[in-house]
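Please see the structure below; I have some questions.
With one protein chain removed, the remaining protein chains of the complex are shown where they sit.
Per-chain residue numbering starts at 1, and chain names A, B, C, D and E are given in the order in which the chains are listed.
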Amino acid sequence: MSDAPASSPSPPIAAETRMVRAVFPGDTNHYHTLFGGSAMAWMDQAAFICATRWCRTKVVTVHTGEIDFQQPVPEGTIVELVARVVQTGTSSMQVRTEMFIEPMDQYERILACTGTFTLVALGADDAPAQVPALRASDSPEGHAVADEPPTTGARR
Amino acid sequence: MSDAPASSPSPPIAAETRMVRAVFPGDTNHYHTLFGGSAMAWMDQAAFICATRWCRTKVVTVHTGEIDFQQPVPEGTIVELVARVVQTGTSSMQVRTEMFIEPMDQYERILACTGTFTLVALGADDAPAQVPALRASDSPEGHAVADEPPTTGARR
Amino acid sequence: MSDAPASSPSPPIAAETRMVRAVFPGDTNHYHTLFGGSAMAWMDQAAFICATRWCRTKVVTVHTGEIDFQQPVPEGTIVELVARVVQTGTSSMQVRTEMFIEPMDQYERILACTGTFTLVALGADDAPAQVPALRASDSPEGHAVADEPPTTGARR
Amino acid sequence: MSDAPASSPSPPIAAETRMVRAVFPGDTNHYHTLFGGSAMAWMDQAAFICATRWCRTKVVTVHTGEIDFQQPVPEGTIVELVARVVQTGTSSMQVRTEMFIEPMDQYERILACTGTFTLVALGADDAPAQVPALRASDSPEGHAVADEPPTTGARR
Amino acid sequence: MSDAPASSPSPPIAAETRMVRAVFPGDTNHYHTLFGGSAMAWMDQAAFICATRWCRTKVVTVHTGEIDFQQPVPEGTIVELVARVVQTGTSSMQVRTEMFIEPMDQYERILACTGTFTLVALGADDAPAQVPALRASDSPEGHAVADEPPTTGARR
Partner (left out) sequence: MSDAPASSPSPPIAAETRMVRAVFPGDTNHYHTLFGGSAMAWMDQAAFICATRWCRTKVVTVHTGEIDFQQPVPEGTIVELVARVVQTGTSSMQVRTEMFIEPMDQYERILACTGTFTLVALGADDAPAQVPALRASDSPEGHAVADEPPTTGARR
């Protein structure tokens, strides 16, 4: 197993990854609501970027958990995806992505759905790589801070 | 709750929905493999079409089950998604979508992943609509045949 | 001229290639019907995959025959493209793609148009490659079965 | 049958419709050449715009003629599509689209393929509409000039 | 001129709009760097969403200022767009969008370019609408807080 980068400062941007999108006609089904597959793709992309920022090496999605879609997202809605690392293994990261919807003409904000994505970090020759650990004392819902990455081992 | 169409023959095309796709550069991440979110979107689209053909009314995805992604799908691969109704409720349908990959220069075919999607049929005013029942005696893996749809009730 | 793979079983998936698509707003012109160019692109993609499965080497489209577009395909329609090899030459394949439309709320199915595509197989250095022959006794409309591929010659 | 607009000057832009495109990775197949279906879609779009400019009413493509694809169009090529009305009927227009390719680092320009598209003009209630006639004395390869549109009849 | 919503809490999400994107092959030119036009489109989309969240009515972009593109953004880069309202007029908002790039395997973060977008709020019948004022005492670079929206006037 290869290691994460030997010398790297704590990543202040690893706490939360935010991705807004506007639902335009090109993203909808013929009912003019956001196509379910598009929502899943946006959630996965947010998780992918979040995990990449966390471990700073190649990552791949190996598992997605169950997702409930409680409401349709009509054309003309602003969608915000917020992704956070909620758990880490030796080379895996569990990322939770929440999808909020904001009708364009209202101030209220609604949690539309949540998905959990498991990603694995890959180093040299696509062998699993070690990832910075999420400190157990951090509330997964708060500001997660990564441990200092290991200093031993050559970077791939 | 509104009913499915009053007079309709058994739908011979409701057994299986097949959707081939070729993985071109426009579908890949920067590792030149099929982006996970694209795979999810294709699986959901196959399920959506399968469920629509089954009940012939508006459908929405309300839940996706867990999905394991066992292997990367490189650029230049043919992908085939096969979706089948495996269970029905009063107004809900459970659709299983399997994603097979065929490297373009080989005859072997590999099951890359499976997803289960729950869709609900909606009729007039988006109220839940009754769907043709999957006969319990049918093997979900074989040729599912829909019951005759109910004859009572006006179509929306 | 290079040969097709030396050892390969008969390809059971070479008979028919099926590709369903749903017509969403992103695929339409401003009349909200499927843009003609999108229909042509989908038909060519189905032919491309069908021919690739047949000969299992690189293929290129060299010719498309005439196509009549008898009816508009409105948003909200399910489209199914069915492609079959109908004739083979030494290194060429003629593929017929039929495009059926199914209005989402009806069980009837209509043949919207047909196109014939000629593709050539390319092997090492993009030289023409030999393709499995379509047996003359097979009805082109039925289950075409490829001859056993030649056993001589190195695979590229 | 409904008429074309009653009062309209000769359309100087009806002679030729030019559409350049650059072939980027998003347009290619996995051989990194322009996907045949994309070429067809671009040619049809150029024809569609050309015909619309000619008759200034809704048009639909009803027929495409044979197309030979003589050469692959690699990533990094500039493509120019030139469309001209070459023949008119009462309500139909035949448009020829030529596709030229210019390798980005060369001054030479090659005609890659030609397609002929037949489009019909539709007026009120989608009934066929009369189109300006292409004058027989004009060389179809030169500057075609439309006859003055008919002055009788109300515009839809 | 129509007013903004009569009763609305201060919008905590109006301070900053963040939009991450990953540069995949589908977004690049044939040099495999982010196509300039894609960068501009992403910056405008971030500004559009930021302005919409600010005034909660329809907005249109009327002007973009000069943009310097100091560096290419290669495939495999994470891009983050951060948009803030920096100035308000009666019905106009000036939004500054910064585009940061993070090479995927590094912790450093670089400001690639900045753009300024002027958007106008439209209310009933597309007449200009009043927008919440940015308080002059706020540093435009810090946490901008909107004034309480006017309480008079019916919402369109």
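Brief remarks on what is shown
We take it that a contact is a pair of C-beta atoms (placed from the backbone, for glycine too) under 8 Å apart; a residue touches a chain by one contact, two chains touch by 3 or more.
Fair warning: this is a prediction, and the values are worked out from it, not measured in the lab.
Shown chains touched by the undisplayed chain in the intact complex: A, C, D, E. Screening D:M19, D:V86, D:I110 or D:A124 against the full complex identifies D:M19 as the residue touching the chain left out. Among D:F48, D:F69 or D:F117, only D:F48 touches the chain that is left out of the view. Mapped onto chain E, the interface with the missing chain covers residues 29, 31, 35-38, 40-45, 48, 58, 60-70, 72.
In the full complex, chain A makes contact with the omitted chain through residues 22-26, 75-76.
Taking the whole complex into account, chain D touches the unshown chain at residues 5, 8-9, 11, 13, 17-22, 45-46, 48-49, 52-53, 56-58, 78, 102, 104-107, 109.
Here, only the chains that are shown with their structure count from here on.
Path length between chain B and chain C in the chain contact graph, taken as the least number of steps between touching chains: 1. The chains touching chain D as well as chain E are B.
Among the other chains, E has the CA centre that is most remote from the centre of chain C.
For the pair chain C and chain E, the distance between C-alpha centroids works out to 46 Å.
If each chain is reduced to the centroid of its CA atoms, chain C and chain D end up 26 Å from each other.
Taking each chain's centre as the average of its CA atoms, chain A and chain C sit 39 Å apart.
Residue positions 22, 45, 48, 58 of chain C are each in touch with at least two other chains. Pairwise chain contacts in this structure: A-B, A-C, A-E, B-C, B-D, B-E, C-D, D-E.
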